[in-house]
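Incomplete set of chains, arranged as in the complex.
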Amino acid sequence: MKVGLLGAGRIGRIHGLNVVARPDAHLVAVADAMPDAAASLAAATGAKAVSADAILSDGSIDAVLICTPTDTHADLIEAAVSAGKAVFCEKPVDLDSARIRRCLVTVEKTGKPLMIGFNRRFDPNFAALESRLRAGEAGAIEIVSVISRDPSPPPVEYVKRSGGLFRDMMIHDFDMARFLLAEEPVEVFALGSALVDPAIGQAGDVDTAAVLMKTASGRIAQISNSRRATYGYDQRIEVHGSKGMLRAGNIHETTVESATGQGFRADPVQNFFLERYAAAYRAELDAFFTACKGGKAPTPSGLDGLKAQILADAATESSKTGKPVTVSLTEA
Amino acid sequence: MKVGLLGAGRIGRIHGLNVVARPDAHLVAVADAMPDAAASLAAATGAKAVSADAILSDGSIDAVLICTPTDTHADLIEAAVSAGKAVFCEKPVDLDSARIRRCLVTVEKTGKPLMIGFNRRFDPNFAALESRLRAGEAGAIEIVSVISRDPSPPPVEYVKRSGGLFRDMMIHDFDMARFLLAEEPVEVFALGSALVDPAIGQAGDVDTAAVLMKTASGRIAQISNSRRATYGYDQRIEVHGSKGMLRAGNIHETTVESATGQGFRADPVQNFFLERYAAAYRAELDAFFTACKGGKAPTPSGLDGLKAQILADAATESSKTGKPVTVSLTEA
Amino acid sequence: MKVGLLGAGRIGRIHGLNVVARPDAHLVAVADAMPDAAASLAAATGAKAVSADAILSDGSIDAVLICTPTDTHADLIEAAVSAGKAVFCEKPVDLDSARIRRCLVTVEKTGKPLMIGFNRRFDPNFAALESRLRAGEAGAIEIVSVISRDPSPPPVEYVKRSGGLFRDMMIHDFDMARFLLAEEPVEVFALGSALVDPAIGQAGDVDTAAVLMKTASGRIAQISNSRRATYGYDQRIEVHGSKGMLRAGNIHETTVESATGQGFRADPVQNFFLERYAAAYRAELDAFFTACKGGKAPTPSGLDGLKAQILADAATESSKTGKPVTVSLTEA
């Protein structure tokens, strides 16, 4: 497959290099609003640096990877599927659920594959946990817990454009909760505070938050987020069920342990997502190309992207109103 | 100090034997509605089996330990302090907050010490964590997480009289959350389901539950409970703060680990509270007698008992109404 | 059973208090060359402080616990069994194997039970490992590894009288290796160095040592010792076999773990043997009294004491000559 990459920033670079490493895909073109970024990645991968339009209008390109800023995602998805291309797009499709819905209608009409980059589903540890969960190892699912803490908060300027913590950061955890619960949440309650950086609070957002969700059959999900963790990028999941518990956790920088009069010391955990999820990014692209080649719809789908967004919207509202919010994802 | 024990059941027996092991306290009398229970413990400890009234009216007894059924606690506390005795009482004072308040007024009038048996504060691991938290090791407190899962659900008959999961089981976690937060919660939101035993649901209670609480300054507490955990009595706390994280966890039955083609296997965790909290029960009584001898008010106090009950009441209400409940513990 | 205690030092005190806690044994008399030590323990236990001779000649005493200095053990064992008493004696019977053999002949003639205090066999973790090993969980035994490190070296004056590291410290590990191997070693090779304290080297002893042993069928045991470990009392065993591995390790002071920019930190391990082996000392006495009451020979026996001593003698010789030493324990 011939592949075009839209966006040559940090995450675009990861995907571009991962395409190069695949025997079944050929990265032919890279576009970025910053010409230097495109040129640099093109040089490293053997692709050409071109404009986004050139990629979209190049009939020989089978698939595009969209790694541009969020506010361009929906337009680019629509343009790409309309041009007959398979699309992999970084989360989220848009910060506005209505816009996502319109975009998905367009995608549906074209019948082209769209996959959303919820990379954590492809982490080998989390994927193994989910697979064992599905095989019944924990029995009936009762409580899903997701802990997600970034090493340090983003700049306030980023925060202001981000759609808020629930849409920007916790959206990954909403997707993970759905992935693990295997049943849609029907109710969302959220609490948030600005404890890490007062400027984040002044910008109207929170940096510390927790959510409770419940499904129709009574399964419970709890999520907590912080924009700062001194010991690294904290990424943990745990599922409690009728037969037992399954959990998967962090990866330390090395396995070295020291023991002295101060006790036993292990390394901080891997920091940050490029390192922690390196294998997940590879597996994610593998799933995309495998689905496209096999003529199957890739997962997570655009609808998965919409559902996570609806949960993030509900949490944002709950956090502001102080009241739980009812959602109806099965009709989304 | 001469000590009388009211209630010679499972927990009364623990406390009675712990009194015997102390050089500064002498267990002189044991009472129980079941004469055999009293006689058996009396024989094991060298105390006399007598009636509760005999203990309360014996002027030579300095302190009483109340380990009777919950519905007798408030009356016995009032009778004991009125008789001039220091009182240690198992949680809760009563299932009705109004009754607790009246009881505490009586206690206040007598000026006698009253300590409530929130044993987990005295677990050496949790106590060390709290002490290091207070010393600033995690910095400013941001998220307190408490996980508490019993090995197996109690009989439905017990559940019916228990006041419900939030008052019967999660009350320990409300106290732990207050102990760790170092600031009173102002809002409580609870979700509950009957997933473990349908009969518990038919009895109007839940067996799986989660709570979110927030303090005035924005600190967040999350608690989750299950009435069943196949791998033992699951008791974990974790505090995330500006400087890092402190957590304390379970104790496995032994340190033995096996490794085979199926992987590495460690023992289940200690099961159940008599084993897991054996050291906590000893340290708890030590705190009681040390406070009494030093003329200081013991902690956790009757007021701590009331505050945990108010949180449990709020969670019960939230779970039923589906709405968060505002509480005002500083005025309790 | 009525029990007399010879020796009211650190370890005698442990055993004395453990007797008091048993319903089936009554500590009636305590003797010590230091009258204050005897009086203090007598006061704490309700026993009488008397002379050793008084204990040995008191026909009502069924069992004696010998916790005196090593050079008195053999004489006291002989006197006690000759006086018709069951004997529990701290390791070793004597630093001289020939003296041990003579002592065991006397014991044999009287037919009285003699148990040697290799407490580590009774550690609940090590005992569980051995039991699972015997049940075949690791398959055929191939490599037994024992690591034993004291927190800090003893005074040189103690070292001079101790018989040397192999007889004083590693003797416990020789017994543990025999316990786990389930086949007698036939060859011993030892290396030792004075790396911790030069004065120990000047006194002709070593403070850091390692041993390799082999059994007739080819099983291998490796032991290493250090007289100093900054992180606590390091006590680990591991058995590798045809079906897998079983290991049991240290117990940290608490389960608290902190995470900061410096990484994840757990407590040092329990320090020292009185704390680490508290449960083992209780279980050891339980085995002694249970065997005596049941009319069975207690284990580890005097012969076990002799065999460990023979291995320690062989290691001492190997360390000095630089050559492996052949031993024949099956004929011991």
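As written, the chain order gives the labels A, B and C, with residue 1 at the start of each chain.
Assume a contact is a pair of C-beta atoms (placed from the backbone, for glycine too) under 8 Å apart; a residue touches a chain by one contact, two chains touch by 3 or more.
Since we're looking at a predicted model, the values are computed, not measured.
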Full complex, copies of the single sequence (shown: 3): 4
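Just so we're on the same page, only the chains that are shown with their structure count from here on.
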Equivalent-chain rotation between chain C and chain B, CA atoms, steps of 5 degrees: 180
Chain C against chain A, contact positions shared by both copies (same if over half, else different): same
Rounded Å distance, chain B centre to chain C centre (Cα mean): 40
Whole-Å separation of chain centres (CA-atom averages), chain A against chain C: 58
In chain A, residues with contacts to at least two other chains: 229-231
Contact set on chain A toward chain B in their complex: 140, 142-143, 145, 149, 187, 189, 191, 193-196, 208-212, 214, 217-220, 222, 224, 226, 228-231, 234, 240, 242-245, 322-324
Chain A-touching residues of chain C, taken from the complex the two chains share: 229-231, 252, 259-268
Chain B-facing residues of chain C, complex: 23, 44, 124-125, 128-129, 132, 137-138, 243-251, 254-261
